[in-house]
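Working notes, structure below.
With one protein chain removed, the remaining protein chains of the complex are shown where they sit.
Chains: A and B, in written order; residue numbering restarts at 1 for each.
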Amino acid sequence: MSVPRYWREIPERSRLEASKCTTCGNIIYPPRARCAKCGSDSIGPYQLPERGKILTFTVIRNPPRGFEKMAPFILGIIELEDGARLTTQITDVMPREVIIGMPVEAVFRKVSEDGDSGIIQYAIKFRPVF
Amino acid sequence: MRRVAILSCGLTKVEKHWRKSLRELFGDAAKEALKDTRIPGIDALIVGNMCASDLSDQNNIGALLADYLGIIPSTAYRVEAACGSGGAAILAAYASVASGMYDFVMTGGVEKLTDGVGGDTTYSLGKAADAEYELFFGASFVSLNALIMNHYMHVYHVSREAFADLAVFMHKNGARNPYAQLPFEITRETVLNSEMIADPITLYDCAPVGDGAAVVIMCPLENAPKYSDNFVEITGVAGATDTINISSRSDLLSLNSTVVAVNKAYKMAKVTPADIDVAEIHDTFTITGALSIEDLGFSKKGKFNKLLSDGAFEPGGVVAINPSGGLKSRGHPVGATGSYQVAEVTMQLMGKAGRMQVPNAEVGLTQNIGGSGSSTYVAILRRAR
Partner (left out) sequence: MISVKPIIDVAISGWGSYIPMYRIAVEEIARVWGKSPKHFREELLIDEKAVAGIDEDVATISVEASKNALNRAGLNPKELGAVFVGSESKPYAVKPTGTIVAEAIGATPRVLSADMEFACKAGTECLQCCIGLVGSGMINYGLAIGADTAQGAPADPLEYSAGCGGTAFIVGRKDKEKEPVAILEGSVSYVTDTPDFWRRPKRDYPSHAEAFTGEPAYFTHITSATKLLLEELSLMSTDFKYAVFHQPNGKFPLRAAKILGFKKEQVEPGLLVPYIGNLYAGSSLTGFSAILDVAAPGDRVLLVSFGSGAGSDAFSFVVQEGVRTKRDMASKVMDYIKRKQNIDYAIYCKFRGKIVL
């Protein structure tokens, strides 16, 4: 991933900064220019909560380029406390211990590295609440 | 709006065509489609393709193929909607004829997935997903569908075996298809024992990687008898989208793009699911096939497996699904798949489907998905009298 592309989305991916439609209250994440629910383009900032539960998950055993060192890793959709959902990795847990519905919390972790000379990419992942 | 016919079609076998380049493969399918049509010329070429830019270092496909086929200076351009490129090209071609703008339009798809090494191909295919919010985390096309499959099994309590049975069904059909990449039967165990790619999706839940090209030629319906004795009419065609990021779907277990597109198409063609005799649907993975069957209206939600085991989808059943073997057995040359589906249903309605022939097929449907449900293109065809 190019440097500008990583850097531009740091607030969204590393701090869970999202948007909310000020007309109908729809939570928008990832960001969009207009609200899909009501069509309004009046969008304001919104902070996603840091807790939720696992809606679904999978274990990636054939990692894509750049993720070879990380296999096997767990990808999941988390449903946050406010109902918003996001796709991210689930960490600090073994694949066989993951259950749909498990309560999880946000943590800042390494996602990938551009080899040993490129930049390191970080973002929010989720781990089981302990 | 004029009514539109498909005069002819041509397709190559789906396989790892090491010795054929992108242009050669399309050329083979196009020449087959042009054979014996007696048309004066091609006004426009609209081609679907997803990965040529990454894997063959080739953009500007429209111009390339028009040049290669000797049909310059006709209008030519590429349509891209991930694995729905072929279906999107059909929609664009239909509109260009129906509008009165062009009379003879060649549309098709071509894909050379084997021009990429394994990692390159997977990487290119992954670009159908949300690059910043899905691919960023190491998601790939398979893993995003695995998220949906896992959720489906949890919510509807459908077993892993039921999905395996869908793959077995596809192969049973594909074994009769001379154009199929994997024309052999398999068993449940083949699926369940094959390599785990992203839990719970195994290798045999997935469409294979292959190359292919398929082409159809369209013209206004009123002119068709002049050029062919055997043609079909496109009576319904539609496209729709859904969120690209699957975590934003309002219903993770429904392909809303399929629901909206097919309902538009049914309305346009003035038919219902019960009227469909043969359907070529988009089963990239067994879960995609299951959801497609349900969202096209051929089954209630969470119940595809019941109808499958009752034989409802066999040729001669309630609706013959994927007599070609579908993406699972016929293959999935990504940007060309939508074109294959239309060519196959066309051949069914023309009575030219050979061992795959569904008896008395009058109305057929094709459903082509882009990405993990972010878009769907549906076409409904009718045998013309």
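The criterion applied here is as follows: contacts are C-beta pairs under 8 Å (C-beta built on N, C-alpha and C of every residue); 3 or more make two chains touch, one makes a residue touch a chain.
All of these numbers come straight from a predicted model, not from anything done at the bench.
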| task | Just list which of the chains on display the missing one touches. | result | A
| Hidden partner interface residues of chain A, rising order | 10, 14-15, 68-70, 89, 91-92, 94, 107-111, 120, 122, 125, 130
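Everything that follows uses one rule, which is that only the chains that are shown with their structure count from here on.
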| field | Residue numbers on chain B that touch chain A, as the complex places them | value | 119, 122-123, 126, 130, 132-140, 142-144, 146-148, 150-151, 154, 196-201, 243, 245-248, 252
| Any idea which chain A residues touch chain B in the complex? | 1, 5, 9, 12-13, 29-30, 36, 55-67, 70, 73, 75-77, 85-89, 95, 100, 111-112, 121, 123, 125
